[in-house]
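Accompanying notes for the structure given below.
A protein chain is absent from this complex, but the other protein chains hold their places.
In order of appearance the chains are A and B, and numbering begins at 1 in each one.
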Amino acid sequence: MKTRILGAVALIAVAAMVLVALFVVPADLNQGDAQRIMYPHVASAWLGYLSFGVTAAAGIGWLWKRDMRFDAVALSAAEIGVVFTAFAIWGGMMWGDPVWGVMWQWEDPRLTTTALLLALYVGYLLLRHLTDDPERRATRAAIVGIVAAVDIPIVHFSVEWWRGLHQTATIGSPDRVLNPAAPMVFVGTLLGMLAAFTLAWVYLMIRRYQLARLEVEREEAARVERLMSRHETAEVAR
Amino acid sequence: MTDAGYVIAAYGVIIGGLALYAFSLMRRLASKRDHHDEAR
Partner (left out) sequence: MSALRHEASLALAIARKDALAELRGRHAAVSTLFFAAVVLLLFGFALGPDAQRLADAAPGLLWLALVFAGVLAVNRLHLLETDDGALEQLALYPITRRAIYAGKAVGGFVVMLVLGLIVLGAVGILFAVDVAGAVLPLVATVVLGAVGIAAVGTFYAGVTVRLRAREVMLPLLMLPVLAPLLLGAVKATAAALSGDPFGELGAWLQLLVAYDVIMLVAGAATYGYLLED
């Protein structure tokens, strides 16, 4: 019941922030209306990274406590993380074309790191999908998630170095929105969108977690049933 | 494509995608719960 209320609140919050971002906030002086894309783009990216952190942390939790609930959290965070990361990349591309003139740019460390994040997520989910034994799956996923999380800051750092040494000025930058010196209305809208999206994230996490727990129960039940029927056949054979 | 086109494409996919994912989750949950109760 509380979850349903959360869902409703999240829905209203997102809808309200979308309206604000599209119709209330003024357009950027340099980037025009395209800058409005930054709000959901940044929010999605933030949640994509948060999800990844949760996946890695939940993996540590599983390795430490061997409680399957940690694994359910890890799976939920990974699946939701893929969704938000994909949104972030799409938003980045839709913003890049009008502002940069290209949909993709290699030197933006955020863009490249986020693309790699997506690749790591997909690998993580495929690995889970291909492993049948629940405990082995949880263990494999946990260590892959941890190593991938360790890799992400290295990637970001090295791409920043890459850009720094190349020294090209980018024409327009997301920094206008992220810069603390930006007009309050921009920052406020961004924070509002972030908050609304985070509410939605929490709601989705709860639902996905519930689903994951149900799926585990189903798996267990099916396993027990198979063992039982084998036992019965053996009994009859005697 | 005008700027408006990009904005619509961005918001459309992101918000629409969120909604789609939320709906699919709710559907998967509902069907799992039905089976769960049936099995008992």
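Quick notes on this structure:
Just so we're on the same page, contacts are C-beta pairs under 8 Å (C-beta built on N, C-alpha and C of every residue); 3 or more make two chains touch, one makes a residue touch a chain.
Just so you know, these numbers come straight off a predicted model, no measurement behind them.
By the touch rule given at the top, the unshown chain touches A in the complete complex.
Among A:9, A:68 or A:155, the one in contact with the hidden chain is A:155.
Only one residue in the set A:9, A:68 or A:116 touches the chain that does not appear here, and it is A:116. On the side of subunit A, the interface with the absent chain consists of residues 63, 116, 119-120, 122-123, 126-127, 130-131, 133, 135-136, 139-140, 142-144, 146-148, 150-151, 154-155, 157-159, 161-162, 165, using the contact rule stated above.
Here, only the chains that are shown with their structure count from here on.
The geometric centre of subunit A is 15 Å away from that of subunit B, both derived from CA atoms. By the touch criterion stated above, subunit A contacts subunit B in their complex at residues 7, 14, 18, 22, 32-34, 36-37, 40-41, 44, 80, 83, 86-87, 90-91, 94-95, 97-98, 200, 203-204, 207-208, 210-211, 214-215, 217-218, 221. Contact residues of subunit B toward subunit A in the complex are 1, 3-4, 6-7, 9-11, 13-15, 17-18, 21-22, 25-26, 28-29, 32-33, 35-36, 39.
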